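What follows is a short report on a single structure.
Removed from the display is one protein chain of the complex; every other protein chain stays in position.
Then we have subunit A:
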Amino acid sequence: MTSMLTAQRPPINPPSMLRASATIVWRNLIHIKRMPEMLLDVTVQSVMFVLLFAYVFGGSINPPGDVSYKEFLLPGIMVQTMIFTSAIAAMGLTNDLQKGIVDRLKSLPISRSSVLVGRSISSLIHSSIGIAVMAVTGLLIGWRVRESVGETVLGFGLILLFGFAMIWLGIYVGSLMRTVEAVQGFMFTVMFPLTFVANTFAPTEQMPSWLAAVAEWNPVSALTQACRELWGNGVTAPSDAAWQLQHPVLMSVAWSLLLTAIFAPLALGAYRRRSRD
């Protein structure tokens, strides 16, 4: 038998950053295939939220304007699902750091950012699967998109853009924490208030005024309001509403850019520090 090592070395042609990222995405997606329960957070859990709110609480919540609660609810749930991208990215990254996979990848002649880019893309795919499940569930219980194709697409685009910002938050948290359990605990403690103190499930008008003010400044509210308007699932904010809710599309973009500007440098710094030694 001729041995591999006695033959001359194979040509090493390290892939470009994008190709390497794509390979890492391939690997991350195998994880989902092997462990479909990883998807529970964005599928079964979100469907349960839809059903709970639509049928249990829905009757007692009155959305403004002539809109059914189910239509009002769906954009909010989708935004909530996309926020969990940060937890998904964080848990994946911490796991790879903890198990030494990041070390293995760092010992290869590939761009170091491909680990993060690959992780970001697979996390976005992960939560997009959740968004798709939400959309189907919504359609089944009576949610409809009532505006033009362009506006529909813009709505989903805003959600994805926000997911991009959330990934940086995820990489930041994932680089700081030592165990997946810690990430999970931390993220869920932060994410739930963030998604509830907003117009996600109920209009902010009925909240105490201080809480309503917080909710109006919550990026989640602007994004949810934007999707409601773009998809025809809610009325435009009244003229006495907060300014940011009267310009929800603009504000959604601004929030996503601002959050990225804050968390991207923090995340890169923390990741570099964590993976330097």
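Definition applied: contacts are C-beta pairs under 8 Å (C-beta built on N, C-alpha and C of every residue); 3 or more make two chains touch, one makes a residue touch a chain; residues count from 1.
In this text, contacts and distances are computed from a predicted model.
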| item | value |
| --- | --- |
| Omitted chain, identified by the protein name its UniProt record gives, among "ATP-binding cassette domain-containing protein", "Acetolactate synthase small subunit", "Electron transfer flavoprotein subunit beta" or "Formate dehydrogenase" | "ATP-binding cassette domain-containing protein" |
| Among A:73, A:105 or A:226, residue touching the chain not depicted | A:105 |
| From A:13, A:60, A:209 or A:239, residue that would touch the chain that is not displayed | A:13 |
| Interface with the undisplayed chain - residues on subunit A | 3-7, 9-15, 20, 23, 26-27, 30-31, 34-35, 99-101, 103-110, 276-277 |
